[in-house]
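Handing you a structure now.
As you look at this complex, bear in mind that one protein chain is not there, while each of the others sits in place.
Going in written order, the chains are labelled A, B and C, and every chain counts its residues from 1.
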Amino acid sequence: MKALVYQGPGNKAWEEVPDAVIIDDTDVVVRVEATTICGTDLHILKGDLPQVTDGRILGHEAVRTVTAIGQGVRRVAVGDRVLVSCITSCGTCRFCRDGHAGQCLGGGGWILGHLIDGTQAEFVRVPFADLSTYPVPAGVSDEAVLMLSDILPTGYEVGVLNGTVRPGDVVAVVGAGPIGLAAITGAKLFSPAHIIAIDLADSRLTAAKTFGADVTVNNSREDALEIVRSLTGGLGADVAIEAVGVPPTFELAASLIRPGGHIANIGVHGAPATLHLEDLWNRNITITTGLVDAYSTPTLLSLVGSGQLDAAKMVTHHFDLSDFERAYEVFANAADTGALKVVLTAAG
Amino acid sequence: MKALVYQGPGNKAWEEVPDAVIIDDTDVVVRVEATTICGTDLHILKGDLPQVTDGRILGHEAVRTVTAIGQGVRRVAVGDRVLVSCITSCGTCRFCRDGHAGQCLGGGGWILGHLIDGTQAEFVRVPFADLSTYPVPAGVSDEAVLMLSDILPTGYEVGVLNGTVRPGDVVAVVGAGPIGLAAITGAKLFSPAHIIAIDLADSRLTAAKTFGADVTVNNSREDALEIVRSLTGGLGADVAIEAVGVPPTFELAASLIRPGGHIANIGVHGAPATLHLEDLWNRNITITTGLVDAYSTPTLLSLVGSGQLDAAKMVTHHFDLSDFERAYEVFANAADTGALKVVLTAAG
Amino acid sequence: MKALVYQGPGNKAWEEVPDAVIIDDTDVVVRVEATTICGTDLHILKGDLPQVTDGRILGHEAVRTVTAIGQGVRRVAVGDRVLVSCITSCGTCRFCRDGHAGQCLGGGGWILGHLIDGTQAEFVRVPFADLSTYPVPAGVSDEAVLMLSDILPTGYEVGVLNGTVRPGDVVAVVGAGPIGLAAITGAKLFSPAHIIAIDLADSRLTAAKTFGADVTVNNSREDALEIVRSLTGGLGADVAIEAVGVPPTFELAASLIRPGGHIANIGVHGAPATLHLEDLWNRNITITTGLVDAYSTPTLLSLVGSGQLDAAKMVTHHFDLSDFERAYEVFANAADTGALKVVLTAAG
Partner (left out) sequence: MKALVYQGPGNKAWEEVPDAVIIDDTDVVVRVEATTICGTDLHILKGDLPQVTDGRILGHEAVRTVTAIGQGVRRVAVGDRVLVSCITSCGTCRFCRDGHAGQCLGGGGWILGHLIDGTQAEFVRVPFADLSTYPVPAGVSDEAVLMLSDILPTGYEVGVLNGTVRPGDVVAVVGAGPIGLAAITGAKLFSPAHIIAIDLADSRLTAAKTFGADVTVNNSREDALEIVRSLTGGLGADVAIEAVGVPPTFELAASLIRPGGHIANIGVHGAPATLHLEDLWNRNITITTGLVDAYSTPTLLSLVGSGQLDAAKMVTHHFDLSDFERAYEVFANAADTGALKVVLTAAG
């Protein structure tokens, strides 16, 4: 089969590799009919995640048809149309039993395209398939479902639910890239009074409006703190969601919050941030971090199925699997190309 | 009357001042029959809180007899024996209505000995008295009750409840001064499996054992992280409570926590700390900060009344009010004197 | 002034009474420019609430202008445009301090038009006015705001929040009268997958669709249980809200619920119901009851102000205050008149 193979920092190729096959009896093999690229894949290519080794097939998002199953698989059958989650769950460790598969101690967690071969390929082996794939509701497009492999549950669980967004809240989202837009989409489900999108790029702020932000702030030229305060009687936002992953955006998010508010960090950070405890120690704030656990995936699938979540709106570009290298280029240059999520599909 | 008056950084005196009197119709005046000194008072004396102005009477902890009441006071009568809380509640702002009087927007919060004259005096005026004083249960000593003005509700609300201590948890408390001991006392109410006290002073660790810690770590010579990991299968503590207020202790607390764990900051910080988001972003941790709200004061009073909380154990030294300056000396030199809480009482 | 006076079971009259005046220093007097009738008023008129005595002015919902204030009132001024809540809060008892003013032990709770004179009058005295009235946002009509005296917070707190409605849930609402419609309106804020309205009257089910129900069941001829099961893979609803107040509707609600689901009772009951513990003991269900506390009133006011809640849609009929007796007739015969909420306004 063909796959997108990591070849050390800065290098990758769409090339012939051995076929994906069943190894453990709880595995399935899925034919990848749609997959996508995540910002994390770009981090890997920069060499930021040294645990990803040369020769690894990248990718942790995919959708489609099961072609083989191990003997211990109970809930998935050959021919099923499934979503492959970015999170694999062993189902038996203390974290999986508690709904926190992102912290799996039993060989799961985020492993696809990270510690084992991933989804940017014609086929992918998915371990612990009963708990790591989800049946796709009828009538929903592959590309809508594909947004539930990672980006929508991440925005929803780590941003919206950890941040405890409530009806009537003022929610500030720092960063309007794909993950920030996913957080905005998820926040809308709770009817906040205002969603304030903050970014440096006007094109992303324009997108944020179509996803549900009613206030946008370009913080290259506008003062986010002043705008948030003017909307909140000087108190600050109820919830601030960090969706970038660098120290200044975390520190901005932390500065926007009202006493008693929540700061939900989604961003993948590579460096420490400064926590201004001299300002925050007596303000009753809560800060959360998290990797997605995917416990919300069935709920989000049902909301996509009932038309309440328009997930496909995130997709801006389409490519054939064989065109993977060009897709990476377009996605990596989002500032110029306006790319949010790019979808790669297998030729009919 | 006599009172302990702040006279700018480094200076204070027990001196004659005008009598405390009713100003607003929801005020009461309380004769101070027992009061104490808080670590925060030492911060004020160092000049760390510039909002405290020259001439301010210090102190935010007191117990005893109501001598005058305003016309609008409903729940307190002259002659009542009351606890004066460090937190004053207006009762009508959004935070007070929600149980968060520490964030009061209506003229309350922590004001005694800070923005208005305090309790280190023969008499003190207490605003919003219906909501800022508590009747003392019969049969409980003044000095036991006095620990509920600040230290016990602070350790309980900001450390134990914010940290969500649960039966069977491993709880690490960084700092075994009075506030750390209060957190240990409160944590015991939830039957954790282990309470690990961490401090640089052996004398405080010895005290921690009598308050309920079952493991102690002197981190001048022992490796707290290694000890916590050895008790938790390598995962880390369920809850880490920061009870000092300097960057290294916060950073230590943050390093001790398991995936999904809680870091509850109680310490009063004067400088930013480093938050290692590069390690924490994907660990599903929760960090909380807070000023006490005193919503737990009635519960804690009832537990002192029923003998389940031995609050008086915190008191190591006794003085007459007139001996206030010596009491400050003993309290400020806790490392030498072994002082935890010092109690000052009015001469019979 | 004129007022609607209860004269024992079956009797009432719009007649001259002494003017409303300040009695306690935390009272205000409000000129009633809009008021309405509640189903509970009909119960009183039937004699179901014997604590309501002859001569009592009825009504617990009103909006408008403050004409006098007591000396202890801080947050309300003469001339303010305010919402009068059905719940009066003393602000100092344990329940009020905890946000549960509906259970007030200090002279508040539901007292207007019940234990003291109410709002169906030209003027009304409102005790504890700082905590029992709310400033009306600019640009919002009196009649929209009037729905927040009772019906919307009741549906939201006692139905939606007690029932813990979540995105993706299937919510069954038994009873599509005004309170059921209020619950549907509130449930929509949480983006459930389905809201199923159940009633015996087609006209109410038609209304339910305009308020946000996507499935309606006329249980005079359709099988609610079967329909709920068909929408939930046989499991039952996540949340069932009882909005009628008779045993059969409670028992229906209890039968519709999935294992682990919530039954939120809003209905005012006059007789015991049968609880089928032989079916429910092992199904992990939660049943809640409650009187509104009005803690959500500020949030709902802000959502009305921002246009996210269309409260005025509930109003079907308008009358002049002097026409109160006819308004009662129309409201009492809702089956024929199609009345949901009737609004009475003072002549300009």
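Definition applied: a contact is a pair of C-beta atoms (placed from the backbone, for glycine too) under 8 Å apart; a residue touches a chain by one contact, two chains touch by 3 or more.
As the structure is a computational prediction, the values presented were derived from the model and not from experiment.
Colleague: Pick out which of C:Trp14, C:Phe95 or C:Phe123 touches the chain that's been left out of the picture.
Modeller: C:Phe95
Colleague: Per the definition of touch given earlier, which of C:Leu42, C:Ala68, C:Val268 or C:Ala312 contacts the omitted chain?
Modeller: Residue touching the absent chain, from the options given: C:Val268.
Colleague: Looking beyond the chains shown, say which of B:Ser230, B:Thr299 or B:Asn333 touches the absent one.
Modeller: Going through B:Ser230, B:Thr299 or B:Asn333 one by one, B:Thr299 is the residue touching the chain not shown.
Colleague: One chain is left out of this view; which of A:Pro9, A:Gly47, A:Gly99 or A:Gly233 touches it in the full complex?
Modeller: A:Gly99
Colleague: May I ask you to list the residues on chain C that touch the chain which is not drawn?
Modeller: Counting only chain C, the missing chain is touched by 95, 98, 100, 102-103, 245, 247, 250, 259-260, 265, 267-278, 280-291, 293.
Colleague: List the chain A residues touching the unshown chain?
Modeller: Looking at chain A, the ones touching the missing chain are residues 25-26, 71-72, 74-75, 91-92, 94, 97-99, 106, 130-131, 295, 298.
Colleague: Across the whole complex, list the residues on chain B that are touched by the chain not included here.
Modeller: 166-168, 188-191, 193-194, 299-300, 302-303, 306, 308
Everything that follows uses one rule, which is that only the chains that are shown with their structure count from here on.
Colleague: Call it same or different for chain A and chain B: same when shared residue numbers make up over half of all numbers used at their interface.
Modeller: Both copies touch with mostly the same residues.
Colleague: Determine the centre-to-centre distance between chain B and chain C, using the mean Cα coordinates as centres, and give it in whole Å.
Modeller: About 42 Å, centre to centre.
Colleague: Using CA atom averages as chain centres, what separation in Å is found between chain A and chain B?
Modeller: The mean C-alpha positions of chain A and chain B differ by 42 Å.
Colleague: For chain C, what residues touch not just one other chain but two or more?
Modeller: As it turns out, chain C has no residue touching two or more other chains.
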